[in-house]
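All protein chains but one are shown at their positions in the complex.
So, chain A:
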Amino acid sequence: MPGKLKVKIVAGRHLPVMDRASDLTDAFVEVKFGNTTFKTDVYLKSLNPQWNSEWFKFEVDDEDLQDEPLQITVLDHDTYSANDAIGKVYIDIDPLLYSEAATVISGWFPIYDTIHGIRGEINVVVKVDLFNDLNRFRQSSCGVKFFCTTSIPKCYRAIIIHGFVEELVVNEDPEYQWIDRIRTPRASNEARQRLISLMSGELQRKIGLKVLEMRGNAVVGYLQCFDLEGESGLVVRAIGTACTLDKLSSPAAFLPACNSPSKEMKEIPFNEDPNPNTHSSGPSTPLKNQTYSFSPSKSYSRQSSSSDTDLSLTPKTGMGSGSAGKEGGPFKALLRQQTQSALEQREFPFFTLTAFPPGFLVHVGGVVSARSVKLLDRIHNPDEPETRDAWWAEIRQEIKSHAKALGCHAVVGYSESTSICEEVCILSASGTAAVLNPRFLQDGSVEGCLEQRLEENLPVGCGFCHIPYDELNMPFPAHLTYCYNCRKQKVPDVLFTTIDLPTDATVIGKGCLIQARLCRLKKKAQAEANATAISNLLPFMEYEVHTQLMNKLKLKGMNALFGLRIQITVGENMLMGLASATGVYLAALPTPGGIQIAGKTPNDGSYEQHISHMQKKINDTIAKNKELYEINPPEISEEIIGSPIPEPRQRSRLLRSQSESSDEVTELDLSHGKKDAFVLEIDDTDAMEDVHSLLTDVPPPSGFYSCNTEIMPGINNWTSEIQMFTSVRVIRLSSLNLTNQALNKNFNDLCENLLKSLYFKLRSMIPCCLCHVNFTVSLPEDELIQVTVTAVAITFDKNQALQTTKTHVEKSLQRASTDNEELLQFPLELCSDSLPSHPFPPAKEHLESASSNSGIPAAQRDRCSNWIELIKLKAQTIRRGSIKTTVTVEKASPMGEGNFRNRSAPPCANSTVGVVKMTPLSFIPGAKITKYLGIINMFFIRETTSLREEGGVSGFLHAFIAEVFAMVRAHVAALGGNAVVSYIMKQCVFMENPNKNQAQCLINVSGDAVVFVRESELEVVSAQQPTANCQPSCTGGEVTT
């Protein structure tokens, strides 16, 4: 009996009138956990009952504690008939299960009913007494921390990053069970909410177990999604990155960075690969023939042949062991060998993180993505979700092999998604192929300072741009030049990634949001025919999306995309593609060439004129954009805008399909010949449309910037005002004009108008930047397109914002160093499997000094010349890393706790309802996050049978989203927090039936509940508490400098 859950029901307020006669309510409360239920007394005739109940105590397994939500039901007592339910509150008690998070949940929770929405509030206090670990072979994973944040959380330091964890659980969807025909919508909704809550809990527990197996203590970049597969069931799946984190809370945690001489060895890294996918071990399970498995990737991927071999072989040492670059060559090969050998132990060397400490990323290869179309069938045995697992395993394998083709051994910024329509499901995965720094393999605490010193010699901000693949054996045709920054290594002319802009990257000017939007009609079809049709369309869509992105990027005068997210949505009769990314000008990459327009029939005079007119417009736009985004790269002789077209090429279907290889980095097919000229041939209406759409994208009004990454390159002086919002639009297409062109235009207008509306609404915040702009598209019905946007508007100081180009390099340097201090030790535990557990003599210093003396460019400082030394060092580091965890955690936590409690008091003290900030970013400008209280993962269903009365679909959804925000805020406040960071609305499924006056909506949101302290308050606090002030705030550094 490892846990005692205690619940007290204090009071209610603003209850609805349940008795028309008296205009009052006789309310009581049922408290349920697992199968145990307690009841309060009935509080007669009041809308503000004061129950002040005793402590209800549940004695439960910690396994249940993790899986089950606490369910609180408020009812109206009725003597003669059945008691009427007023509403429910589900409380996830997970945050109480790990020591550093919340200790009590206490506060006002909105009472929620799936039919009526929020109906009053209830004040509840929840506590958990955990009896510490009795059983080693337990099924629970209490104590593993979860973070939605896709970087190392601000008040932690990563000791080890273990790698990818994933899990999925399936169940029947209660909405589709036979019993649903006879029960009320309310009962059905509640069954669904409860089931998903349970499944999320179970999923989290299972992932936690995997993390414990890997000897980690946390999951970062945790992303949980559910797939409503309809008849075939309900899938809840999650991915994340297992880490060992150490809390940065006491000075003790900082000092050892440079001078902690020795530490006890308490823990030896476990020599065991977690192998998370045991049940999906082979692609050829007998189950496979049950599924009709389409693998469109094979048909259009040029790498398919090589990836097939890659899959079966134990990977060879790199793609090309030949000379790549200058002295970088041998290093590169070695490096590859190193990292590879380490990463190969792991089934999937994936990382869901999008931001890393400086130096962690060595090279970025480009975007890798894979999609697969599957036919859903009933999940026969929920306990063995083999097919779904196999599907994902297949896709991950493909990603892995794509990364390999790019000469990379890891995939960062990795994410997975699905799009379901009827019985067809598109599974997608994407990430950025990367080479990670082997320095992090053996980096111990001792070397931290040395490394940092060395880093200063390094040309900052270009290393990650250097190609990881072999020049002679390029995976795709690319135009390489020497890096414009260091002039030593080769770089591609354009770089696409799914990660955030590395903090040390040198960027010229500001960035901007770039979107590619695309619709393709598709015939309605059933089952296999439908799936085939979709898989045939997919490659074309991917290609066009990439072309659009490329064109728009060039039009902006930029050369790199970050945070790229391509969403392909399947509907009954169409496919939609929406790609969003943040374009920037990387100083290391060459200046992008202009866009040349070429006509197919050059003899016609007026046509020529038209073309030249267009050309001029395009050139003007590019020039204007350069000015707008302040892109003034140092003058370089090669730069020619609008050089002659190499040779007119027919833009044929053939060409297109050839270049489908683009599921990695498509950019280059069109600019194959000459780098400076990007040729756009408007020989058909299709292409005309492309050009038009290029030119119709209006830049945001002055004072506004937008990006879909965490921070906007070129803006550093954020002020503290933030406004997170969600906007949803649904348009109905008139079925008459359903051509691809009309469809594209509609979709484009929809997105553009939505953005315009946002700019207008937020005009009072100017100057401001929309950050983390996240678009999702869904096709709820035949002629409906739904676009959901969540973003945060942050104001910034205009005066400082103007002086960008010069200062921002300094700033990024500053920030880099701040980050360094925090993340000084960031070893990546890559190869624990192969490690002997006995000690090695420390040899790192010697090695380091050798490399620094030998005049090897700093860029290669980490590429060691001796294989064996590396291995030795690795062993050392990992041991140290582990030790560090134990030591600092023990030292730090009590003091830290004390501090935080003191600090968290002021924000809520003075107002009736404490303000809770919400943001999709991992930080709060002008403030410092002092504590993570746990993950918020909530799922709500709302249904109405009186749609008109509730203000139509808009009124209904508006109210529901406002309610969801309210419930998130209430939960955070009850945990003692004052903000949610990394907030994301993962799903917003809206269905309407206006004829029946009905609508239903499902929303799934998540984020990290935190306590933050304003910079200004922090100074006061740290003056009072000198122990707390030695940590330079990371976000604060950016904001205030």
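The working rule: contacts are C-beta pairs under 8 Å (C-beta built on N, C-alpha and C of every residue); 3 or more make two chains touch, one makes a residue touch a chain; residues count from 1.
The definition used in the following text is that contacts and distances are computed from a predicted model.
S.K.: UniProt name of the unshown chain, from "FIBP protein", "TMEM9 protein", "Dipeptidase" or "Protein Abitram isoform X3"?
M.R.: Record says "FIBP protein".
S.K.: For the full complex, which residue in A:V104, A:A525, A:L784 or A:I984 touches the chain that was left out?
M.R.: Final answer for the missing-chain contact: A:L784.
S.K.: For a quick check of understanding: of A:V730, A:V773 or A:L975, which residue touches the chain that isn't displayed?
M.R.: Of the candidates A:V730, A:V773 or A:L975, A:V730 is in touch with the missing chain.
S.K.: Please identify which residue in A:I118, A:I611 or A:V981 touches the non-displayed chain.
M.R.: Answer from the full complex: A:I118 touches the omitted chain.
S.K.: Quickly run down the residues of chain A that touch the omitted chain.
M.R.: Per the touch rule, chain A residues meeting the hidden chain are 13-14, 108, 110, 118, 121, 701, 723-734, 746, 749-750, 753, 756-761, 763, 784, 786, 911-913, 915-918, 951, 953-955, 957-959, 961-963, 965-966, 969-970, 990.
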